[in-house]
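A single protein chain has been removed from this complex, and every other one stays in its place.
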Amino acid sequence: MSRLGVFVCHCGENIGRTVDCAAVAAAAARFPGVVHSVDYKYMCSDPGQSMIKKAIADLKLTGVVVAACSPRMHERTFRSAAAQAGLNPYLLEMANVREHCSWVHADRAAATAKAVELVRLMVEKTRRDRALRPVRVPVEPTAMVVGGGIAGIQAALDIAAGGKKVVLVESGPSIGGHMARLSETFPTLDCSQCILTPRMVEAASHPNIRLMTYAEVAAVEGFVGNFEVTVRRKARFVDPDKCTGCGDCWNRCPQKRIPSEFDAGLGARRAIYVPFPQAVPNKPVIDAERCTMLKQGKCGLCAKVCPRGAVDFKDRDRLEKVKVGAVVLATGFELWDHASYGEYGGGRLADVIDGFAFERLASASGPTGGAIKRPSDGAEPKTVVFIQCCGSRDEKKGLPYCSKICCMYTAKHAMLYRHKVHDGEATVFYMDIRATGKGYEEFVRRAIDNDGARYVRGRVSRVYRRQDGRLVVKGADTLAGRPVTVLADMVVLADAVRPRRGSERLAQLFGVGYDQHGFYSEAHPKLRPVETAAAGVFLAGACQAPKDIPDAVAQASAAAAKTLGLFSQPQLEREPVIARVNRNLCSHCRSCVHTCPYGAVKDFEVKDRAGSVLKVVAEVNEGLCQGCGTCVAVCRSHCIDLDGFTDEQIHAQIAALEAA
Amino acid sequence: MSPTPSLREDAARLLREGRVKLVIGYRAHAGGGQGPAVPEGACRAPLAGGGGRRPAFIEEAHRAGELVFDGACSQNLAAYLKKPEVRARMPLAIVASEAVGRSLVSLAAESQFAQGALLALAFRGERYEGVKEVEELAALAREAAPEPRRDPDIGRRLAELAAWPAQRRAEWWSARFSRCTRCYACRAACPGCYCQRCVTERNVPQWVSTAALGHGNYAWNMIRAFHQAGRCTLCGACASACPQGLPLMLLNTFLAAQAAEQFDVEAGLDPAAKPLIGTWDPEDDNSFFT
Amino acid sequence: MSQAGAPRITAFVCNWCTYAGADLAGTSRLQYAPEVRIVKLPCTGRISPLFILKAFEGGADAVLVSGCHPGDCHYTSGNYHARRRWGLLRKLLDLTGIDSRRLQFSWISAAEGQKFADLINDLTAKVREAGPFAGANPARKRLAPAPEEAQGPRRES
Amino acid sequence: MNGNIYQPVEMRIERAKDEAPEVRTLRLAFAHAPDREAFFRRYRVGMFGLYGVPGEGESTFCVASPPGRDYIECTFRRAGRVTAALLDREVGHPVTFRGPYGNHFPIESWRGKDLLFVAGGIGLPPLRSVIWNILDRRAEFGRVAVVYGARTVADLVYKDELAGWAGRSDVELVTTVDPGGETPDWKGRVGFVPTVLKEMPAAAPGAAALVCGPPIMIRLSLPVLSGLGFRPTAIYSTLENRMKCGVGKCGRCNVGGVYVCKDGPVFTLEEIQRLPQADL
Partner (left out) sequence: MKSLSADRLQDLAAALSAAGYRVVAPVEADGVVRFAPWSPGAAIRTDAVPVNSLKDVFFPPSEAIGRWRRSGDGFDAIETRPEAPKTAALAARPCDVAALAMLDAVFNWDFRDSFYDARRAATVVAALACSEADEECFCTSVGGRPDAAPGADALLRPADGGRTLIVEPLTDQGRDLAAAASGVLQDGAAAPDAPPEVRRRFDIGRVGAWLAGNFDSPLWKELSLPCLGCAACAYACPACHCFDIQDESGPNGVVRLRNWDACGLGLFTLHASGHNPRPDQASRWRQRVMHKLAYAPERFKVAACTGCGRCGRVCPRGMSLADTAERIAAAAAPAAGPAAGVPA
């Protein structure tokens, strides 16, 4: 039976000034189920809390309503006081008579009347409160990091350094990501590989990190602390345990003309290959689409020359299940395909290249050994036009957002170009310069002032090839207010940054939200920028939004910190606001299954003792349920209910508001 | 040509071959029973009680000869799928007019029967189309109704109602709902009303009063209609079943039109459809929010 | 209870945005009409159509449903689910005589204390202008548990 | 009284005792003396009543206390809205009551005869009124034996009274719990009621057996009782069908043509066997 205590707080004068607290307490004393009702100056003070605790103990209260400030302020305080007195903390509720009443109404009579009703509402709710226990789930202290770029590597290293195991899943043959392809990095012009490769090696050799390259996430089950991720390990056709990475195979492979993805198509690779010389692991894979042995059963040269017999043409994709407690998604980005910009040649002009191609041209380890040569004929371009915002900030044909990194890397490109081709002319077309990082603005100024890059504010309307092979770049100088035409030997487009293809599918597997462009959604744009709606799934790097290296690395470390925080307890404790299905009454229409934002509602087979299925009903996974109650509201027979906000409670509250 | 011989043959064959345990169809009913009189303009389908046709439950091949089909076969047999007695006899076959077919497609989308548990002896108009799986029924339904079919008379009456002040609408509906006795014939006749326990029969808490009084009748009729939003195939079974001739099709048609207009949803055409209430689109109408 | 003739407004609000927005109205000491009664839910997605029907049945002169702005839902999509529900329900109720003006929907974030206060004031004014709903409310429970002559002094105040 | 047969009388909770998980006994005093007098004029053991909380409804239970008191008691388990509301009431709170209704055990015909009570779990309350009625007039009856079992020790109701009966020389009490339901300090038997029942002495001439409990217990106990020599006309039980009115109008308690609320709730096995079994 309910034996409720009501405690009305004056909050000094804050409530008492406009609400007659004694009158509220007196009115509450007459509410059904209330056995004790008092008012006091400061309920949250030690004496106030003691008063509550004493009443709980002495009067054997079964529930408590504290009429005071917003529960956002002191619900935790009072609930822990209740718990100390031996009352289940979820049997205490707060009536908000300060923020929602005394502070917003001046009329004492009206405010007091309202306060009485607010208390009444919470009394009716509390009478129907049930003792709840926080949900506890065990945590598997192993993390999975999806994506082996710099963000993924950093997250993995930080988690590993924290003493927890990490599985690093990379879809390509090597970790390293886009950063491995860069020549130098802004604004310091460090050699990208020089700073990255030690990290790659460290990741590969760290005892807490297990690399799974050439692998993809195929399926996800479970929930925070208890994910079971099925990883598809793509067939490499080379046994990495036997392979020493000697290179005999790829040097002998007759397929020599395959455009290298790593080199943006400017260089070539073989059918059996490592994507780049510093690859980690430095073990080749066979490109099944290009290998004549796999395609037509002819050749097999690599197998013949391998001194270790590591080549295995019978290799197949394998599925491996990995149990992890947390996941960091660091799937990175790719460049928007400028083929839809017909006015820039639509991808058909060989000397109109993207930023990565320029990076490879400028890289000492690139196909030209660091010499800037234009793709069409290998000549050194004497005039290069850089066009910013290619696809970015273009709602009509491209993408509405700013890709953030292009201003900086274009400045870097112009600078590198001028360093390598001293008599070359670099012209940059831009909309605005957004150089907001540390040392960034100075860097851009250096490109202009020291390295002589010509910055033209305006859009390029057209790029086309003249008979003689030179490119005509027509644009407008909006500052000068006149059209501009530049004859160029090469054009570099700063293509927009967009999420990797297939990132939506991965998000769906993990229950992570994503925006219309495919960038993963953080749980809160300000305060939870690393978390996602899926508990235990964190974000790092450009999969969330365009980011430069320091931002990506910082977020990766943040994701690692979140992961380590999660792993710091053997069990997770969660608010017990959980939806529950009444199996007897469920008709299995599956509305709730479709509705749940967390994929927490699944089919459940009710079986008899012999194991045969009697019926299928919906069931809520406690680990996944976040307690929004949306499933409850779509259930037509109301056979789902939400602990903490039950139908009975809400019904009683609405009934308490009935007009006389 | 009468479709009946091939219908009977197929039914008999399915039973003989053991592909189904039961065929639900229509049989002729000799004496009596025109069903309730059809009130003029009361938004009820004619032949409410089934006219000269009655449901037939055939379990033996030799009885397939009882099956008939014609325009008088207006009862929505899909409603029988909620009876445990019928569900226990799956796999089964149902003689499916277009209306029944759409109900079956809708029920399939709501996982109310397992794959392979149900075959349709499908009709388009009075033309027999043969034994169909649910996907084929859906294709048939899409083909038969490329455009949503709406009763123009109901449209006119809705427009008339819309032009009235709210209070007059309230009075008009209250007068009608006041006749409701809560016999739940509407619910019983509707294939989509298959909840194991109807919300009006949940008493902890009692959201919907079971009293046949103004408030209970309003809440009941609202929630019945709303629970059909995006699901109702406008078969008219509920309205035909209502002994009091309540204009339930006004509510159903209105909501179906809203579902189509706002969310581009037409029930009963896609066995893989996701529920209208239970999905969302960022572009859903936001104009009524301040 | 409220003063005689004062409109009764029942508000169903989510915990994360609108409840917090109302808190902010409080901490900002914004004054608004005192007739609103808030029933707190975790999310607008939790609000069943029956809550609204029940509130009108109990004599609410207006019902307010308010939650996080689209895209800001604490549970990612509860408010989107809710919006779709209301898009249909409000039309149905309007058709049957519950004027849309008496069923208000809004998105109010935790930062919009001013918006909350303004909305309550606007809604209260609107409902006052429309007058008591009782007579025209088709959902209203009309039972006489305590006949007038039998109402004694012990009647709950 | 205004002649409204559905108008309950007001009772006040005098005592509330938790018997087992979610099982409680309420002792109710009549708020108005004429109601008490009217009740006890008609009350015989075996009759039932409708206990209610206005706003939640009424629920049907037997009257678990004997005549000759100035209160009535009922024992019930939380099952739905009304029982939950009754559980929510405190000592001193009012509840409502209608009754007594139905027939009663033919206790006068048992004078000088032996009586065997067989109960399981929450089935003891209907027999408790009889047992106390017999004990109040102990000298008028022959041997009294009670076999009472529950799933677990915690599920046994009236634990204090059981202890009292166990201490009486004129009552033979056997308590038992299902295997696995015993506690370390459990002194009673372990085993199902029908099994324990087998060890009871054979029926003396004219002896009656009263059985109440879960259907499965009753079903398995009946052959044992037959084996002990009880005839179907000497075995009694009560039926507890769903009721709303309690006075033969609402139409839902009937088994075949028998209205449990008027023709019952007390039936002999012989009468029960004549009912359409599928309707039970």
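Order of writing sets the labels: A, B, C and D. Residues in every chain begin at 1.
Everything below uses one rule, namely that contacts are C-beta pairs under 8 Å (C-beta built on N, C-alpha and C of every residue); 3 or more make two chains touch, one makes a residue touch a chain.
Nothing here was measured: the structure is a model prediction, and the numbers come from that model.
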> Since one chain is left out of the picture, which of the remaining chains does it touch in the full complex?
Replying inline: A, B, C, D
> Which listed residue (D:Glu56, D:Glu73 or D:Asp114) would be found touching the missing chain in the intact complex?
Replying inline: D:Glu56
> Given the contact definition stated above, which residue among B:Val23, B:Ala241 or B:Ala259 touches the chain not shown here?
Replying inline: B:Ala241
> Which of these, B:Phe69, B:Tyr184, B:Phe226 or B:Phe263, touches the one chain of the complex that we don't see?
Replying inline: B:Tyr184
> In the full complex, which residues of chain A touch the absent chain?
Replying inline: 30-33, 584, 655, 658-660
> Footprint of the hidden chain on chain C, which residues?
Replying inline: 58, 141, 143-147, 150-152, 154-156
> In the complete complex, which positions of chain B touch the hidden chain?
Replying inline: 27, 29-42, 48-51, 53-55, 57, 63, 75, 79-80, 83-86, 175-176, 179, 181-185, 187-189, 197, 201, 206, 209-213, 216, 237, 240-241, 243-245, 247
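Going forward, only the chains that are shown with their structure count from here on.
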> If you average the Cα atoms of chain B and of chain C to get two centres, how far apart are those centres in Å?
Replying inline: 34
>> Centroid from C-alpha atoms only, then distance chain A to chain B, rounded to Å. What do you get?
In response: 45
>> At least two partner chains per residue is the criterion; list those residues in chain D.
In response: none
> In chain C, what residues contact two or more other chains?
Replying inline: 48-50, 54, 77, 81, 85, 141
> How about chain B: which of its residues touch chain C in the complex?
Replying inline: 158, 161-162, 166-174, 177, 199, 207-209, 213-215, 218-219, 221-223, 225-226, 229-230, 250-251, 254-255, 258-259, 262-263, 276-282, 284-286, 288-290
>> So in the complex, the part of chain B that touches chain A is made up of which residues?
In response: 110-112, 194-199, 202, 204-207, 227, 274-275, 277-279, 282
> In the complex of these two chains, what residues of chain B are touching chain D?
Replying inline: 203-204, 206
